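Mind having a look at this structure? Questions to follow.
Left out: one protein chain. Kept in place: all the others.
After this line comes chain A, so read on.
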Amino acid sequence: MRSRRLRGLPTAAPAFPDVMKALLFVAALLPLVRAGFVVITGQAVNPVEFVTHVTGTWALVGLMVTLAVSPLRWLTGRGWLLRLRRMLGLFAFFYACLHLLTYLWLDQFFDWTAIGHDILKRPFITLGMAAFVLLVPLAVTSTDAWMRRLKHSWGRLHRLVYPASVLAVVHYCWLVKRDLTVPLIYAGVLALLLGLRLLRRYRERTVC
């Protein structure tokens, strides 16, 4: 149903969503620019840890914002919001890639034995890696061509974003030493976003 709606989008789009898209594109790059500035000017005492945290945080924020598109659309009735979703999802994936690369390169220096050991032995690494693996097919099939090819299965496949987000949040909760405040805020936001979907489903069913 979702894909049908997508295919039905008018080709001559109004200017406003395009402007929003451009602004959002720039905004989504700002965390990366800022991180680069902080590292190059030597403001980060532990730059590798800083980059790991920044990229992880924005991958997570990206997922949350992507998941917020549909509920916002229902609540505001603004259909054009959907036109931003692919870019937001791809930005989440982009930051997740940087996050993984930071770990593989700057933390482990591509020591595959150590990395394999970490994935097997450290639950939070296992979960983070699983979340990333779930996101890969979503990024690959994000093009129009794949949408057409997969038809209804596209929507079903892209529900993988739900388990990926849950894994990502648990990955964060599991690695902090003591203070769970920030990861629990993410968990709360995710619960809200997923809860709204359940609520809508329940309502649709009762109306029918």
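Note that a residue touches a chain if its C-beta (ideal position, glycine included) is under 8 Å from a C-beta of that chain, and two chains touch if they have at least 3 such contacts; residues count from 1.
Simple rule for what comes next: contacts and distances are computed from a predicted model.
Which of the following is the UniProt-recorded protein name of the chain this complex doesn't show: "Amino acid ABC transporter permease", "Response regulator", "FeoB small GTPase domain-containing protein" or "Protein-methionine-sulfoxide reductase catalytic subunit MsrP"?
Missing chain, UniProt protein name: "Protein-methionine-sulfoxide reductase catalytic subunit MsrP".
In the full complex, which of A:Cys97, A:Leu157 or A:Leu175 touches the chain missing from this view?
Selected residue, touching the omitted chain: A:Leu175.
Quick one: say which of A:Gly36, A:Gly79 or A:Pro123 touches the chain that got left out.
A:Pro123
Sort through A:Val48, A:Leu82, A:Cys97 or A:Leu196 and give me the one touching the missing partner chain.
Hidden-chain contact among the options goes to A:Val48.
Could you list which residues of chain A touch the chain missing from the display?
45-46, 48-49, 107, 109, 114, 117-118, 122-124, 174-175, 177-179, 181
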